[in-house]
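Have a look at this one before I ask anything.
Only one protein chain is missing from this complex, and each of the others stays in its spot.
Entry: subunit A
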């Protein structure tokens, strides 16, 4: 290993990047899997409504339906609004 490589190695390894990307996408897909079929369409519809007022992109919105117990499920809507200065 050259001296240059030694300094480079302090950079994040590609395996770490792979792991982080996988953790995010797998968690996302698992939530999808366990949620009702109408959820993606609901998400798109909400996105359209918000877009009438604020310019946001699809990744700024997250809709999850969580089954707390037999009687209660919670629809959680998370919208990240853009920085006003932009």
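One rule holds for everything that comes next: contacts are C-beta pairs under 8 Å (C-beta built on N, C-alpha and C of every residue); 3 or more make two chains touch, one makes a residue touch a chain; residues count from 1.
By definition in this document, contacts and distances are computed from a predicted model.
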item: Among "Phosphate transport system permease protein", "FAD/NAD(P)-binding oxidoreductase", "Protocatechuate 3,4-dioxygenase subunit alpha" or "Septum site-determining protein MinD", the UniProt name of the subunit that does not appear here; value: "Septum site-determining protein MinD"
item: Positions on subunit A contacted by the hidden chain, ascending; value: 9, 13-16, 18-19, 21-23, 25-26, 29-30, 33
